[in-house]
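Notes for the one structure printed next.
The complex is shown incomplete by one protein chain, all other protein chains being positioned as in the whole.
On to subunit A.
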Amino acid sequence: MSQALTTAHSVVAPSPLSKRIAGAIVILYALVSMIPLAWILMTGFKTPPDSIAYPPKIVFAPSLEGYCNLFTTRTRQTQEYIQSLGPPQTICDEITRKRDMVIAGPSNYVPRFWNSLVIAFGSTFFAVSLGVLSAYAFSRFRIPLADDLLFFILSTRMMPPIAVAIPIYLMYRKLGLSDTALGMILLYTAVNVSLAVWLLKGFIDEIPREYEEAAMIDGYTRLHAFFKVVLPQAATGIAATAIFCLIFAWNEYAFAVLLTSGEAQTAPPFIPTIIGEGGMDWPAVGAGTTLFLVPLLVFTVLLRKHLLRGITFGAVRK
């Protein structure tokens, strides 16, 4: 079948020069955006004196002190006591002893990080699951007042969520949800679900009904058809939505500060509270932030294929 290929962008092929200029702009922009990241990465490997040196040191002797401090709590001891101990067991022992301190125990970073993982991925899972189901319903069924309902769902995003912080704080205290992972999952799900519904409705609207209808005629129930036919084709939209939801939940700071302080505290409010002797322990903060970036990076890279692939309408002739 001779079908003309149509492309959305300009018909004129870009010249090599314009390609090069565009490439240079993109690279420059990427480099500028990377400066804060590079700064954090570097700070994590500096010693505390290097981290506050002025002018800032670009070239410095890397140290693991920040990472050691991130994962441990330490106590100051006399030289005599330190020398009475055996040889240092780990590299962190060694680094700590040079500062006249010994490791007293693990810090709270790992449990806080774990809280972040549970709360962010949990709320993303619920927001996307609820979102895809309601988006499907809005897309396929005649729902009374559908437009008003959709607007209502959107309107929950019209004010900054923090505007309702006080009522939520009071409500959570009454319900016993303060400082619980469940409470944070519920809260982030509620904030994200409206975004998920709207994003996913767009993707599901694009999937022709004929696919499900064919499946339903072929002996599948609507629910089966939904899982077998609609979900695989909405994969791109689901991946994109999940990334958006995860980024919000992972980075959320204000509610986390307000509603979590102990058991359920997430990493964002914890990291800035890492204080060493004589003020902020910047290398530890840098190390904590660097590690905090990793899960999002991994998640995005894993879903990259879905994001780039676009919607496969190849089997559809229009």
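We take it that a residue touches a chain if its C-beta (ideal position, glycine included) is under 8 Å from a C-beta of that chain, and two chains touch if they have at least 3 such contacts; residues count from 1.
Please note the rule applied: contacts and distances are computed from a predicted model.
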Fill in: Per UniProt record, name of the chain withheld from view ["ABC transporter ATP-binding protein", "Luciferase", "TusA-related sulfurtransferase" or "Imidazole glycerol phosphate synthase subunit HisF"]
"ABC transporter ATP-binding protein"
Response to the item:
Where A:60, A:198 or A:211 are the choices, the one touching the absent chain is A:211
Fill in: Contact with the hidden chain (one of A:125, A:198 or A:220)
A:220
Discussion item. Applying the definition given at the start, please give the residues of subunit A touching the unseen chain.
Written reply: 1-3, 208, 210-211, 213-221, 224, 228-229, 232-233, 235, 312-318
